[in-house]
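Missing here is one protein chain; the remaining ones are kept as they sit in the complex.
The block that comes next holds chain A.
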Amino acid sequence: MDHLLLLSLSLTSLMQPTSSMNEQFLKKWQMGLQIFRPSIDNTSVSERKRAIKLSADVAMASLRKGTTCWSRALIQKAATQDNFLVRQMLSGIKEETLINKKLPKIVCHRKIVRRSKKILMRRKSKSAMEEVAAKAKKLVKRKTQGLRNIVPGGEFMSNNVLLIQETLDYIVSLQTQVNVMRSIVDAADAGVER
């Protein structure tokens, strides 16, 4: 009886403003773990951890149904680690839409190099304020690259507007993932304290 109470409590705690995202994630994640279930007692803790995290990532990415770059990149990466699991979890969704099949062309650098060389030549008579602005711009560029390194598929986002949009969506998805996973852990801990 405690069990059922716990179950319903954990589910109601997931009814947040983004409840549908939480629910969808949980369902998908459960599906992945059910695929893993038959072998669960024969696996090591580290293998279990890998399966838990991998199915959580695929579940998170599948919510976007191939509409974002980061989700496609994440699924592609997961497929290299466990192709079977990914295929099972995503059966029913068209594979082509979910994976970055073609590598988009990174913007050609030759013109950029030529342009910045011209700017360097002109730089001799810059005022102090312009120097500060140029430094700030460089800093933004560096931080942007840092972001590109940390968001899945960032290397394909040469357009900064796209990068920012993807980042925002990625953060919201990560928050969903963390919230649901934490709820499960909390529920288990609470259930044990009795």
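One rule holds for everything that comes next: a residue touches a chain if its C-beta (ideal position, glycine included) is under 8 Å from a C-beta of that chain, and two chains touch if they have at least 3 such contacts; residues count from 1.
Please note the rule applied: contacts and distances are computed from a predicted model.
Between the listed names "Histidine-containing phosphotransfer protein", "BHLH domain-containing protein", "Exosome complex component RRP41" or "serine C-palmitoyltransferase", the UniProt record for the complex's undisplayed chain reads "BHLH domain-containing protein". Interface with the hidden chain, as seen from chain A, comprises residues 3, 6-7, 10, 29-30, 33-34, 37, 40-41, 45-46, 48-49, 52-53, 56-57, 107-108, 111-112, 115, 133, 136-137, 139-144, 146-147, 150-151, 158-161, 164, 167-168, 170-172, 174-175, 177-178, 181-182, 184-185, 187-188, 191-192, 194.
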